[in-house]
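Only a single protein chain was left out; the remaining protein chains are all shown in position.
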Amino acid sequence: MEETWCYQVSGKLEIPYRYFAGEFLSRFFVELRDHKKILGVRCPTCAVVFFPPRSICGRCLSPLGEWVELGDTGTLQSFTVVRYSEPTHPLQAPFVLGLIKLDGADTGMLHLIGEAELSALRAGLRLRAVFKEKREGEILDILYFRPEPVAKEAGR
Amino acid sequence: MEQKPNLIEKQITMSIPCTFSTGPYMGRFLREIRENKRFVANKCPQCGRTMLPPRIVCALCNVEAGEWVELSDRGTLISFDVVSIPTINPMTGKMREVPYATGNVLLDGGDATLWHFLEEKDPSRIRVGMRVQAVFREEGRTGAITDILHFRTIEK
Partner (left out) sequence: MNERVAIVAWAQTAYEACKPHQRVQEMVYEVVKKVREQTGLKFSEDGTGIDNAITASDDIWDARTISDTPVGDVVGAHHRSEEKVGQDGAQAVFYACAGILSGHYDVTLVVAHCKESQPASRNLITNLTFDPFFQRSLGLDYLSAAALQARAYMDRYGISPEQCARVVAKSYNNARGNPLILRARELSVDEVIRSPLIADPIRELDAYPVTDGACALILAREEKAKKITDKPVWIDGMGNAYDAYFLGDRDLWDCQSLKLAASKAYRMAGIKDARKEIDVAEVSAFYSYQELLWTEGLGFCPPGEGGKLLDSGATKISGQIPVNPSGGVLVGSPTIVAGMARVIEAAIQVRGEGGSRQVSKVRTALAHGTSGPCGQLHTVLILKG
């Protein structure tokens, strides 16, 4: 079969979706939007505070309902500097994605790291959330996490 | 004060541009439409059935089907439907315009059907067994299935 018959066609997958957070998860986003509060959820059996919140513990399968107010500060666990561009990106490259263990949570959350020198990024860095003025009830109501000075350093 | 929703919803559109390869079988079928405004099908050397659109093996016999036949642009309507409730076209992300009619046409010269739009959208004026003829786009054919505009009724 001759290959000369072949050619290529441009096409697209373009499908709109509506995701519903549900009653349980909506509570998290409403608190974030209305009160700048970040909530986790605790599994009493595993004694673990999860972030992001979820309605079932994946480890012991208990239904979860004990909401815990977490701080807006945390510790950087891992990070990457994204140097390529995609339409799915919230910012122009280069930008920093990090995993942050919020104070009070036992699991890490994904978010952006801002106002940081790339050379200063390291695991263990203390961070604080910066909130948007006008919040919508979504994860980017937190603009990013920025380095939180631990103590004033002399001479700088 | 404006009541903010307490059930959170997020809208995301999956948008992935793609490059599709026709391969030699679909490529030949579409090129014949684009260049010659004619239909070709391939034929199984074992059972003799013709296949539309053309494809690499006969599914019944599991042998390569390398013989080609020309089919008429006229045929008999085997089944049809008229769609009144719109759905999203996954290639554009937009709602299709309704009503629209589609049907399976048994093209003269073979035993395979081609599914396409029908010009006639009034179900009272369509019947199984009706004779139809392909209407090709006169200008701007690109080697896509939409180089055929629709099938028009030639006999009621």
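Should a chain be cited, it is by its letter among A and B, assigned in written order, with residues numbered from 1 in that chain.
The criterion applied here is as follows: a residue touches a chain if its C-beta (ideal position, glycine included) is under 8 Å from a C-beta of that chain, and two chains touch if they have at least 3 such contacts.
Nothing here was measured: the structure is a model prediction, and the numbers come from that model.
Per the touch definition above, the residue from B:Arg55, B:Arg74, B:Lys121 or B:Arg137 contacting the chain not shown is B:Arg55. In the full complex, subunit B touches the hidden chain at residues 8, 10, 12, 14-26, 55-60, 62.
Within the entire complex, the positions of subunit A that touch the omitted partner chain are 3, 6, 8, 11, 13, 17, 19, 21, 25, 29, 50-52, 58, 77-84, 86-91, 97-99, 101, 107-112, 123, 138-140.
What we mean here is this: only the chains that are shown with their structure count from here on.
Subunit A and subunit B have Cα centroids separated by 44 Å.
Against subunit B, in their complex, subunit A makes its touches with residues 1-3, 5-23, 25-26, 29-30, 33-34, 87, 137-138. Contact residues on subunit B toward subunit A in their complex (touch as defined above): 4-25, 27-28, 31, 56, 66, 88, 90-93, 143-144.
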